[in-house]
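Please read the structure below before turning to the comments.
Here the complex is missing one protein chain, while the rest keep their positions.
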Amino acid sequence: MAKSKSQAITAMQTWWLLAAALSALLPLTPHVPLWLSALALTLLAGRALLNWTNRRLPARGWLILLTFAGSAGVLAQFKTLFGQNPGVALLVLFLALKPLEARTRRDGLAVIFLCYFLVLAQFFFAQSMATAGLMLATIVAVTAALGSLADARARPADLLRRSSLMLLQAVPFMLLLFVLFPRVQGPLWGLPRDAFSALTGLSDSMAPGSISNLSQSDAIAFRAKFGAKVGDTPPRDQLYWRGPVLSEFDGRTWTSERRLPLPRLAYAPQGPAIDYEVTLEAHAKPWLFALELPGQLPPDSLMTGDYQLLAKTPVTARLRYTVASHTAMTAGLDESAGVLRRALALPGDFNPRTSELANGWREKLKTDEAVLDAATRFFLTQGLRYSLTPPLLGQHSVDEFLFDSREGFCEHFAGAFVFALRAAGLPARVVTGYQGGEINPFDGYFTVRQYDAHAWAEVWLKDRGWTRIDPTALSVPSRISQNLAAAVPAGSNVPLMARLDLTLLRELRLRFDAVANTWNQWVIGYNPERQREFLNRLGMRTPDWRQMTATLAVLAGLVLLGLTAWALRQRRRTDAAQRVWLKLGRRLGRRGLPRASWEGPLAYAARIAARFPESATEIRAISALYGRLRYGSLDPVLLDELKTRVTRFQP
Amino acid sequence: MRIAAALQDRFIRWALRVRPPEPAPVILTQRRVYVLPTRAGIGYAASLLVMLLGAMNYNLSLGYALTFLLAGLGVIAILHTFRNLAHLSLAPGRVEPVFAGDSARFTLLLHNARADERRQVQLRLAGGMSGIVDVPAHSSAAARLAVPALARGWLALPRVTLDTVWPLGLIRAWAYAVPDMRCLVYPRPTGTAVPPPPTFGGRAGNAARNPQGSEDFLALRGHQLADPPRHVAWKTAARLGADAPLMTKQYADPAAQTVWLAWDVLPTAMPVEERLSWLTRWVLDAHAAGLSWGLRLPGSQLAPAGGEAHLHACLRRLALHGKE
Partner (left out) sequence: MLSPSIRKPLEHVVRATGTVILGKEGQIRLALACLLARGHLLIEDLPGVGKTTLAHALAQLLGLSFQRIQFTSDMLPADILGVSVFDRDSGAFRFHPGPVFTHVVLADEVNRATPKTQSALLEAMEERQVTAEGLTRPLPEPFFVIATQNPSTQIGTYPLPESQLDRFLMRIELGYPDRAAERDLLAGVDRREILAGLQPCLAPEELLAHQKSVRAVQVSEALIDYIQALIAQTREAPDWQAGLSPRAALALLAASRAWAWLEGRDHVLPDDVQTVLPGVACHRLHPAGESIARLSPAEVAARLIEAVPIP
């Protein structure tokens, strides 16, 4: 029975559409090209001006022209029209253009639906609590605009109230669906290549300065949750989260070896294990982090020959996995000769001073252990300082660091140490990853941030296999025992969260982190596994989609029933005295003497008195009392009297 | 198309449940209110499906949340729209008689016993006539529906469809009602250029005014002793002085003009409806001229009188001639 022709929209409805479009577009402006934001806002402003001055909309030709020009701009910007970013840009363009041809309700609906799509698009870029809150405000505004399309005369405050109320009532459904709707792990089809382009983290190469850049960021790298007991958390000096292993050196940059990872451990785990769960932030690289050394592979992961844990695909969404690590184990006793050969390779003509020093050790000392001792002692006594802003180094970077500037960050320490050992004939390699982390007292999660990025050395000894040596710890023990801020000189530009002096701020931040982590764990990270785990905990032993759907249907039905009861309830204005009187009427109604809706208190009393002559005096007194309370003044004492007398009135 | 129309007709008859017309007040109980999505609602659902696919593909947890929130909103919209119509009570209001050829205006009173306003309730008649009303909380609102009055006699209010898409326009709730209402349709008066009615019986001439009346001042004449003292023109006496003779004010009643408007005086060959049209015109003219008139129809007559009440009594008699 829909009308064939859609109704024209009014000026007020146009304002609502513009407000909805603006509230959907504004939060997206940081994520689309600047020229597009400017164009979109200009178009909306132009539409607002036309509405204000009550002028006609531009001809269709102009709009087609603008659409083509805008699409061409998007094409020029992104070189394609397909993919996530160009898609969002096109949606922004359409939403900015659609109000300029919105004449009827149907056009208005198109604007509203576009707004909802753009809210979804916002979640490509951020899914934090703040984003969620902002988007909720947008949804309220857009829904109010939808309401205005159905009720042109409604006042704005009423529309906003109605939309808020309805969204509030929709929340139970949302929660039920969120928890119980059978989740599938995406993607359903190939993701565009440009997704997740702006993520930070460790890379698979290390040059002087690459890790100190990371140390400027207090973004979270991953969180770990150890067992509930205090003793479950290993001591700080064992918290080496292994990441990319770099064994190739070209004189300046350390890079990792390209070797095929295998879906099994490269060693036999031994010794006691610590169980924990890691929630890794997306970093667009395949590496996973685990304490040295993991005792099993997390699902869908591989391991390289140099004990580096890798996911099968780059981590483009927050990833949760459980691992058990053996912190005190020996690995690599039977390392192949090829690996050891590669762990000795050095490019020629670099760092002659260090090479000379190392050759000296080799010649003087007999055993590998003694050489290692000498190197260690050298690092301890050389007076090396830890700094976030080391001076720039030239071609012989190791020499300049060890003998001239003597100031560096962990990559300098690790790089120089491994170089020295290799020069002395000991197989060694650089391991990057994170060191330390911080326990959040509010939720017990161990938080590892980008400024915890670290590099250390691994040396192969005949009877000990691959052994971890942290040259930074040798020179600057506080880097390991406390954290970055304790290690660097005062006044260094340390990220806020790493500073030890701002207690209150840190506490607030920790608190917020705990909430944000809960949000990430349970809302953003609610994936098929988490869903199964959660439903398991709720008592559903083998939650499959059929069971979930059935539960969902039953619970949603119950909610709907409750809301229907609310919807059909007739709220009447009654005062206390009237309630008592109506009760009396209902009670006597069951005895065949109901009160007519139009019957005054005296008339009803007279009717009751005629039926029950022996109670005549009492009912007359009650009705007089009721009349006084309802139509005179409400005296609480008399109200109580009325209540007792009505209760006692049993003719 | 014919089958669809027939099916719809059957549905409406089943949906009404009561054999029309229904006694007042008609309460739209929840069983009488039907709900279906509008085109906009179907579009909304389709959009949600696309959003759900997007959320799945990109693993956007908040995308899921958004889709589910909007899905919940859709469900809530059903309730709100349904609630906007359910338990609305409908009572017949005033209906003024009209002449055939005009539009009969039926006033329907919508009563809202709930503490929330009901907005944007649309009333439609089968002919396509519609009106939109808002019914405030604990209050009533009047909706006026126009129906073309084609023939004289009683015109019953056709079936009314009440519907609403408030508050979001995604869902449409509707109900049917046939309140017991009818409008009296007077015969259409024939054109103005009709000969005046032939008069007979009891028509007094203009000159025959009763000089002993008491209503209108007529003239002054010499005072006679028997004249009542309050008829003495005291002001004139004062102006003329003490010696002048007193004058007496004379009054007259307005001439009572009476006409008989009769069925018989019209040519026998004239069809019934045309006769009634003529009589209607005559009645209206007589009333406009301030006359006193009587109406004589086959089998009944109304005694001469004047005024609004008499006018309507006569018109009613003409409207219902041969129909009751």
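Here the chain labels run A and B in written order, and each chain numbers its own residues starting at 1.
By definition in this document, a residue touches a chain if its C-beta (ideal position, glycine included) is under 8 Å from a C-beta of that chain, and two chains touch if they have at least 3 such contacts.
Remember, it's a predicted structure, so these values are computed and weren't measured experimentally.
Student: Looking at the full complex, which residue from A:362, A:628 or A:643 touches the chain that isn't shown here?
Tutor: Checking each option in A:362, A:628 or A:643, the one touching the absent chain turns out to be A:628.
Student: Where the complex has a chain not shown, which of B:6, B:36 or B:142 is the residue touching it?
Tutor: B:142
Student: Tell me, which residues in subunit B touch the chain that this view leaves out?
Tutor: Subunit B touches the chain not shown through residues 91-95, 107, 109, 140, 142, 181, 214-215, 228, 230, 234, 237-238, 242.
Student: If the missing chain were put back, which residues of subunit A would it touch?
Tutor: Within subunit A, the residues touching the omitted chain are 573, 575, 578, 596-603, 627-628, 630-633.
In the analysis below, only the chains that are shown with their structure count from here on.
Student: For a test of understanding, state which residues of subunit A touch subunit B in their complex under the given definition.
Tutor: Residue list for subunit A touching subunit B: 1-2, 84, 105-106, 109, 113, 116-117, 119-120, 123-124, 127, 131-132, 135, 139, 143, 146-147, 149-151, 153-154, 162, 166-167, 169-174, 177-178, 181, 183-189, 191, 195, 317, 523-527, 556, 560, 563-564, 567-568, 570-573.
Student: Help me check something: in the complex, which residues belonging to subunit B touch subunit A?
Tutor: Within the complex, subunit B contacts subunit A at residues 30, 38-40, 43-44, 47, 50-51, 53-73, 75-77, 79-80, 82-83, 86-87, 113-116, 119-120, 134, 138, 165-170, 172.
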